[in-house]
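Heads up, one of the protein chains got dropped from this complex, but the rest are sitting where they should.
In order of appearance the chains are A, B and C, and numbering begins at 1 in each one.
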Amino acid sequence: MIVITSNTTPEEQIADIVRVIEKEGLQASVSKGADRTVIGLIGQVNPQLAEHLRQMKGVENVVKITKSYKLASRDFHPENTVIKIKGVEIGGDELVVMGGPCAVESPEQIDEIAGLVKAAGGQVLRGGAFKPRTGPYSFQGIGVEGLIMMAEAGQKHGLLTITEVMTPEYVDICAEYADILQVGTRNMQNFDLLRKLGTCGKPVLLKRGFSATYDELLNAAEYILAGGNPDVMLCERGIRTFESYTRNTLDLSAIPVLQQLSHLPVISDPSHGTGRRELVEPMSKASVAAGANGLIIEMHTDPDNSMTGDGVQSLFPDQFAALLKDLEKLAPLVGRTFSTSKAPAEAFKVGV
Amino acid sequence: MIVITSNTTPEEQIADIVRVIEKEGLQASVSKGADRTVIGLIGQVNPQLAEHLRQMKGVENVVKITKSYKLASRDFHPENTVIKIKGVEIGGDELVVMGGPCAVESPEQIDEIAGLVKAAGGQVLRGGAFKPRTGPYSFQGIGVEGLIMMAEAGQKHGLLTITEVMTPEYVDICAEYADILQVGTRNMQNFDLLRKLGTCGKPVLLKRGFSATYDELLNAAEYILAGGNPDVMLCERGIRTFESYTRNTLDLSAIPVLQQLSHLPVISDPSHGTGRRELVEPMSKASVAAGANGLIIEMHTDPDNSMTGDGVQSLFPDQFAALLKDLEKLAPLVGRTFSTSKAPAEAFKVGV
Amino acid sequence: MIVITSNTTPEEQIADIVRVIEKEGLQASVSKGADRTVIGLIGQVNPQLAEHLRQMKGVENVVKITKSYKLASRDFHPENTVIKIKGVEIGGDELVVMGGPCAVESPEQIDEIAGLVKAAGGQVLRGGAFKPRTGPYSFQGIGVEGLIMMAEAGQKHGLLTITEVMTPEYVDICAEYADILQVGTRNMQNFDLLRKLGTCGKPVLLKRGFSATYDELLNAAEYILAGGNPDVMLCERGIRTFESYTRNTLDLSAIPVLQQLSHLPVISDPSHGTGRRELVEPMSKASVAAGANGLIIEMHTDPDNSMTGDGVQSLFPDQFAALLKDLEKLAPLVGRTFSTSKAPAEAFKVGV
Partner (left out) sequence: MIVITSNTTPEEQIADIVRVIEKEGLQASVSKGADRTVIGLIGQVNPQLAEHLRQMKGVENVVKITKSYKLASRDFHPENTVIKIKGVEIGGDELVVMGGPCAVESPEQIDEIAGLVKAAGGQVLRGGAFKPRTGPYSFQGIGVEGLIMMAEAGQKHGLLTITEVMTPEYVDICAEYADILQVGTRNMQNFDLLRKLGTCGKPVLLKRGFSATYDELLNAAEYILAGGNPDVMLCERGIRTFESYTRNTLDLSAIPVLQQLSHLPVISDPSHGTGRRELVEPMSKASVAAGANGLIIEMHTDPDNSMTGDGVQSLFPDQFAALLKDLEKLAPLVGRTFSTSKAPAEAFKVGV
């Protein structure tokens, strides 16, 4: 950490600053510049000291030069984290595609969609049992029953499952039924939830808050990692900007940046990231080209009648299958493997 | 709600749209314009229908013309909500000032600060027992003990108390000790927490998410109101913008806008809204001039050594007292009453 | 300036960095920290060197600790700049109110409005002769004729005049007729225009770009000051955020921040800053409470028929007059003087 003084700071104030630093058992390294003096701190600095210094007379700025997260940092863990679940590897060479409806609606619905996801080449079934909704009068999900339906559909079709958990008290039950637990954008800084996920024993997909910086996302991941759970995926799902044509602005630079700052896998969500079905295909391809380890995509057999009203961003099954065919060609160009070969053509009689 | 078709939508698609509307038991009112046809829906529209229509062929846009919140809306409740707690009225003519440290640190600290808040003319003691922190390694508050210390200090000095509650499981204990429960900016859309607060029996101060729209804030309030708790205050505490000189951009237009859209009291938080001590005074005055029903201000006897490091935005006691003296003159100019007369001058021997 | 190296930077790279610094005739002050080395630069650093260093192997960050503007900085010019024009002082104790229509429409219109501005206590008549418009098919202003009409109205009623200039070639003609030239938000970084204004001989009101940082605004002012024109006012007029209920988000913290960083007067524009008539009154008061040196407010006798369609944010004359009466009481509470005594009551028969 560095303390920058103003150009009018007298010697005795600089001496005060040095005294405060040394009182904490740290060394102070003073450099006199052309127009101001800079004091470097040597040793482990606690945040209170930083703020204390920031407020001292004569101090213009205090600059942190080390990151506030450790376990999530690539400095600390240079190798990529590869999360292995029942034969699927997330964070390695394989491109992982998660597909499914916004919300689980019925056993038939989730079974049919699971079959289509599998047939198209997807490895993970997504679906919401508990739904976060802006207003209290919107459909809030069907709850635990939905978890069970999804687990059965996943098992039958040979797919992993991922579902959102919204509150600490539901972590255990979600962890019982799902292979991956998802933290939604509004809960990225629900710290009690993050702490609970640190001990849940299942991998976690952590969505970036729609106004969270990269640094805040990595600090949120740190909560889970610090709890003892090493299996965290980061998910870019669009940020809030002044542009209102798209629901969010999908920030694809987040993919290479997060992979550089951290060793954790990075997943892109072009469905929520754009909010418009016609943009899911180009933004999925762009995400893979930017280096994403995986995609999470909404798909529905009857999006016009989806229960959440998020159908507007869901692909039809044939669009989903066609996209995955295209990704099969695109992935190798950026060092990823992806195969749709498990997909028998006849699977698509259903649906579309 | 209105459905807008594109300029090339053929008659049969318009007929399809009308059929879908009528199937739901609603009336469709078709107006043919110069370059497109617009269809109005008459009757109560559910959100799924809206989204269904949005995705139909030939539909360019669907415009909602009614608000998604009801109980929070001034249309529904034209009179101001005035929250009465032990003789203090929030939302009426009185300007309410809440002051205190970021975090409760010790019985002596909170007692001393409570005395200074009271002496300066404040009516409410603020202080955090549970603290939301971006990273897991920062000080997280002293917990239930802090609640007790604060309750005692409030009682001794004749102040109401307000404290943040971060998770549903702590609502009951916080409601036992504090007069007002606060929802922090990161929890504005923690829907389980909001639901629990709907039945907690204590008034709630709901902070705007740092990237929440007015509409989302009012929908979050709706969750609490819909649970049966009518005593909600809205709090503007700064939004996230591209400007990084201030920690947030305090959006004072929110004050008159929220008072126009809603009947709930609006409180301003210039401490978090700016993140800089020297801006608290001008932004407090500006908040009152813009019509705020109250202010929530951080004050600390020794901000340089506060445990959270938020001291950088805390006023010193003498600054706090001087500000309240100024507000006493300013308030009547905008139709508010505020008196510091309870403040004996000698109270300020302590502190600074 | 400070160069921060990463924790793995070897000694020879640090030596390289020092060599580059010394080659430029500067001194390098090396401090070895617990986990990284920091190198301070002593002497005048040019921007190319900064960027060169930023890209060198082993460099993690380069932090500027001096501001890029000089003449606009309070460090350089500690006293407030007070701009004196025909007896009006802008930047001193006096609160200055500029009022008038969005666009000059006819001699009668501007004459009537000028009478009302004067009667209410305003000191400056605003009005656009050249209008910047988002689309090419909107009304673009009446041009030079409008300048003449405005100059005549100002002279007759004893008001200064301010008008926007959009392109370098019109600076001379605008400077001939108007007392103050205004740079609009879209032109804040029209550098050729700024350079030309540096030699125009008239005071300039420089509006903040709707996405400009404080630093960029002060650098834009620096262009004008560096050209030899010391009479620059800064104007906060709202920034673009995700909130779309208001046209812009008026950032009132800009007022005290700019006054702290710079010696130039700061004017607030609550009309464009909110885009809604009903918010102009509370935001005008809030601006003054925050310390603004002046206000620029749209007022129109018949806003529903204004030629630009900006009438939606224009006050009616009686609202304008009532606001100024209120400001007369508010101003002294924040150390400003303002008098409406020149306003004979009968002047308001006209208007609404």
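Operating definition for what follows: a residue touches a chain if its C-beta (ideal position, glycine included) is under 8 Å from a C-beta of that chain, and two chains touch if they have at least 3 such contacts.
What you see is a predicted model; the values in this text were computed from it and never measured.
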Out of C:I42, C:M56 or C:L333, the sole contact with the unshown chain comes from C:M56
Note that subunit C touches the chain not displayed via residues 47-48, 50-52, 54-56, 68-69, 132-139, 166-169, 186-187, 189-192, 195, 210-211, 216, 219-220, 222-223, 226, 240, 277, 303-312
Residues on subunit B facing the left-out chain by the touch rule are 2, 4, 7, 29, 31-36, 38, 40-44, 60-61, 63, 65-66, 75, 240-242, 244
Against the hidden chain, subunit A presents residues 211, 213-215, 239, 241-246, 249-253, 255-257, 260, 273-274, 278-279, 282-283, 285-291, 326, 329-330, 333-334
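Just so we're on the same page, only the chains that are shown with their structure count from here on.
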Rounded to the nearest Å, the gap between Cα centres of subunit A and subunit B is 28
Taking each chain's centre as the mean of its CA atoms, subunit A sits from subunit C at a distance in Å of 40
Distance between the CA centroids of subunit B and subunit C (whole Å) is 31
Each of the following residues of subunit C touches two or more other chains, namely 241-242, 244
